[in-house]
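Only one protein chain is missing from this complex, and each of the others stays in its spot.
Now for chain A:
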Amino acid sequence: MDKFKVIEIKQSVFEDNDADANRLREELKQENTYLLNLMSSPGSGKTTTLTKTINELKDEFRIGVMEADIDSDVDAQTISSTGAKVIQLHTGGMCHLDADMTRQGIKELGTENVDLVILENVGNLVCPAEFDTGSTKNAMILSVPEGDDKPLKYPLMFSICDVLLINKIDVLEYFDFNIDLCTQRAKKLNPNIKVIPISARTGEGISEWTDWLRNQVKEGVK
């Protein structure tokens, strides 16, 4: 005669997506496709960095790019000028991409046509960190004008990334940004994070970054 029934669940909300992401990671490995999830806040120079990266590596790998945006396709247009295969993913108002949306994008690109897929995630340091996309590795860009305190403010993002690119080092002298302090703060959260200072504009540091990525893709693909 109970009117209500309590159903105990105790299920982690992120569990579904985590399981799906692990499946996608395994599928990509089978198909020799390396997926890099690139994250940052808006205006950190993601698209410029990506353009430089593609230009450095396009003779060695077949590269595909997935541009995730809430709306618009301005970034996709910029990237397609490099000759890389680009698709635009619209999240429809959502502030992140999950493993299922990523899988759909990959399907559209076709793994048989690409060795390296770069996912340009939604510009945001919070939500994309919560959802595993199924990527092989995660990289993030933090630009000098944003400040060296960001690891303190967005700890999760820094703790899930394998690489931290500190961009816009060509304007370091105009800002109170301490690279060592920022590195120290990031390493405290994630001792294994690789920190590479770059300037996508001048090209400084880009080769160190593309060397890392090249080795990764070769290891992953072979």
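Throughout what follows, contacts are C-beta pairs under 8 Å (C-beta built on N, C-alpha and C of every residue); 3 or more make two chains touch, one makes a residue touch a chain; residues count from 1.
Throughout what follows, contacts and distances are computed from a predicted model.
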From "ABC transporter permease", "Hydrogenase maturation factor HypA", "GntR family transcriptional regulator" or "Ion-translocating oxidoreductase complex subunit A", the hidden chain's UniProt protein name: "Hydrogenase maturation factor HypA"
Considering the entire assembly, which residues of chain A contact the chain that has been omitted? 2-14, 16-17, 94-96, 98, 124, 126-127, 130, 156, 188
